[in-house]
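Excluded from the complex is one protein chain; the other protein chains are retained at their positions.
A and B label the chains in the order they appear, each numbered from 1.
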Amino acid sequence: MTKLLDVKNLSVSFGGLKAVNQFEIQIGSQELVGLIGPNGAGKTTVFNLLTGVYTPTEGSILLDGNSLIGKGSNKIVNMGVARTFQNIRLFKNLSVIDNVKIAFQSQMKYSALAAVLRLPSYWKEEKLFEEKALDLLKIFKLENFAYQKACNLPYGEQRKLEIARALATEPKLLLLDEPAAGMNPSETNELMETIRLVKEKFEIAILLIEHDMSLVMGICEKVAVLEYGSIIASGSPEQIQNDPRVIASYLGESD
Amino acid sequence: MNVLKKKIPSYIVNAISVIAIYLIISQLVWIGVINNYYLGIIIVIGINIILSTSLNLTTGFLGQLTLGHAGFMSIGAYASALFSINANLPESIEFYFALLVGGICAAIVGILVGIPALRLRGDYLAIITLGFGEIIRVIILNLDFTGGAKGLFGIPYATNFTNVFFIMLLTIYIIWTVIDSRHGRAIKSIREDEIAAEAAGVPTTYYKLFAFTLGSFFAGIAGGLYSHYILIIDAAKFDFNRSIEILVIVVLGGMGSLTGAILAAVTLTILPEYLREFSEYRMLIYAVILIFAMIFRPKGLLGTSEFSLLKVFQFIKRKVIG
Partner (left out) sequence: MDFVLQIINGLHVGSIYALIALGYTMVYGIVKLINFAHGDVIMIGSYVVLLSLTELHVPFWIAIIVAVVFCALLGMLIERFAYKPLRNASRITPLITAIGVSLLLQNIAMKVFSANPKPFPNVISGEPFQFGGVQVGQVTIYTILISVVLMVLLELFVLKTKMGKAMRAVSEDAGAATLMGININTTIAITFAIGSGLAAVGGALYSTAYPIVDPYIGSMLGLKAFIAAVLGGIGKIQGAMLGAFIIGITECLTKGYVSSQLSEAVVFAILILVLLVKPAGILGQNIREKV
């Protein structure tokens, strides 16, 4: 069986710095994988490479056997990889629901002419996707904010809105960059529950960057550990917890 | 369903108000309250509204600074004027074909200018359109069939209050229906955050080019109306200062607000007429407006919000009844 995502020898450098070095990962469909590593290890850069924000200097990225290298970000989204950003990037001055509706872009079909003439296709699709967007917002308990500006949401809700927006693109693989950053423990637990639920409901694979070790160990089926741009260990949470290299360089210092 | 229901009342209110405005103005012209001088100002207001709503598309909604809007206007003005002068179509339709030719020529040039500038992130559009505006002026001055520095004569008189009014309405209607659609949302998402827009699946280059080309098209239409109104055109009428005048309207009215741009276009066309003794300070004042507006009220008078007639009526109703 081919994996959903198959990444080999992925590298990129900025000036002299090898931010990601011979990175490898395989993710099966509907797997929930954690990516952990100290600050500056290159986790976000891996996301940027996977989503076409940066072009790798070498390596291969295959999604369902199709290469993602050299494709533009929006193409990659349409192929099935969606993401959130570590430093939230919402469409701040647009309404919460418009943030989600924008991500339906490739599923909506009516032309500009249909919009100008207000043809039935315009009304039909606008109605359909308005409802779809509200459904997505409900999952994250955001439906009451739907018609407010996104920048007026509390911080935690903004993070959730970003996930809802990513889900609207109908991904096969969802990349979440520290989705719980800035949340308190109970919010974090609730969010992780939602993430698990989303994974089941939409039948998607998730790659999750998170700093909180216990959290990653609790929810992920597989964990990969990144240090100085390279994977130093990967496997089940138990394997990782017992891996001497990980204990030495990561678990050891957090105690 | 709720989408439709929410929008219908404001459609009706707007349609009725627009017809009322038209009828009132044409009656006032008929009974002579509005003389030719005022009528001229009204026609220029209409043209300026087309120019500023179309510039608002690129600068306000797409968030890319364009400094050559007058250049696109000049292409429309010359193309449509040359069409009218040389074509021998029946009078009733010739003008509209001429306008269309002007709009399409401006749009084609818009695509050519936009492709190198808009593929890139950053502010290249500003500098390229600035240069384009200058180059087009030099080219017009040096060509024969444009009349060179003497200007182009013999343009038939065809622009009047009625056709300016309805073409202006059509322009506003088209731009507004595009903005209020999935295409408009995509355009606005680019203004908000280009990287996030890409990550949400928006083909950003396509939509940048789309908005810029549509904006250029309507600038061309405005140029056509203008040339068939003043009848003699020369390159100096479409210089950098003209582009700045349109930009000031958009900045003052609100980048990303159609109604704001319309209100500002009316105000900034009428005010200079009354303040003629200050006319030599006009560009100075515009410069100060640009700086202060950006520092103290960067979103313009209305920001990105729209002025809604429906809400005004509802407000009045509440006050009167309740």
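To be clear about the criterion, contacts are C-beta pairs under 8 Å (C-beta built on N, C-alpha and C of every residue); 3 or more make two chains touch, one makes a residue touch a chain.
As the structure is a prediction and not an experimental result, all values here were calculated from the model.
Student: Which is it among B:I128, B:L214 or B:L263 that touches the chain not included here?
Tutor: Answering carefully, the residue with contact to the hidden chain is B:I128.
Student: Quick one: which of A:F85, A:F104 or A:F145 touches the chain that's been left out?
Tutor: If we include the chain that is not displayed, A:F85 is the one touching it.
Student: Per the definition of touch given earlier, which of B:P9, B:P116 or B:G154 contacts the omitted chain?
Tutor: B:P116
Student: Tell me where the left-out chain touches chain B, residue by residue.
Tutor: Chain B touches the missing chain through residues 59, 63-65, 67, 115-117, 119-124, 126-128, 130-132, 134-135, 138-139, 141-142, 191, 195, 240, 244, 247, 251, 255, 281, 283-284, 286-291, 294-295, 298.
Student: What residues on chain A make contact with the chain left out of this view?
Tutor: Spelled out for chain A, the touching residues are 14, 44, 48, 53-54, 85.
Here, only the chains that are shown with their structure count from here on.
Student: Counting only Cα atoms for the centres, state how far chain A is from chain B in Å.
Tutor: Taking the average C-alpha coordinate of chain A and of chain B, the gap between them is 41 Å.
Student: Where on chain B does chain A make contact in their complex?
Tutor: Interface residues on the chain B side: 1-4, 173-174, 177-178, 180-186, 188-189, 192-193, 195-204, 210, 304.
Student: What part of chain A is in contact with chain B in the complex they form?
Tutor: 51, 53, 72-74, 77-78, 82-83, 85, 89-94, 98, 101-106, 108, 110, 112, 115-116, 118, 122-123, 125-127, 130, 165-166, 168-169
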